[in-house]
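The other protein chains are all here in position, but one chain of the complex has been omitted.
Up next is subunit A:
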């Protein structure tokens, strides 16, 4: 808490806007993510969360406002987006300096538990394995900002639970700033330090998550879950 807020911010967006035609998707949005902070972003479909992530990734430009992001940021998408014609290790090593590429890819793969799959073709992997390779590809670059665009949405429930644990361990070790875009309120609470809800192109509310709320089944978890769902306009029977 002694560090100056300026130095601690990995992402700083001030009043950023984005419109497609006459439809405003981001509406003078402010967002700050600290170094090493895990922020989850939830919201209804079409609220602009993916647009925000794509702006932070530098894929799409913003129309107005100022946006500052770190030099090295990586994205894990909902689809693994592995090049099917390259073996697993080359997919991880893509774009790395040639000399150390293989060794760095191998150790990144070992970190996600796929050290023995370095020479496999991507089509031979299961959905969860492919997503772990995508995670290795993102982390091998030692990003200061890691953007996760619903990376677990296409996985089955059991694989998703295992992935949550893996992601938590990896992020504890690498300490990038993280923005996770998700539809899954439980996932947001379990992983994030701070859960943001988004509505009509703006951040509607911020909810810090403390330790006890991260235990599924605890009273704090249930309370936060109900609160977040209510904000998204969902009332459970």
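Everything that follows uses one rule, which is that contacts are C-beta pairs under 8 Å (C-beta built on N, C-alpha and C of every residue); 3 or more make two chains touch, one makes a residue touch a chain; residues count from 1.
As a convention for this text, contacts and distances are computed from a predicted model.
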### Query
So which of "Methylaspartate mutase sigma subunit", "ABC transporter permease", "NADH:ubiquinone oxidoreductase" or "LruC domain-containing protein" is the UniProt name of the chain that got left out?
"ABC transporter permease"
#### Entry: Chain not shown: contacting residue from A:22, A:119, A:210 or A:236
A:119
### Full-complex contact with the absent chain, from A:84, A:97 or A:211
A:84
### Query
Among A:58, A:113 or A:165, which residue is in touch with the absent chain?
A:58
#### Entry: Selected residue (touches chain absent from view) among A:19, A:94 or A:166
A:94
## Note on the structure
Absent-chain interface residues of subunit A come out as 57-59, 74-75, 77, 79, 81, 83-87, 94-95, 116, 119-124, 137, 141
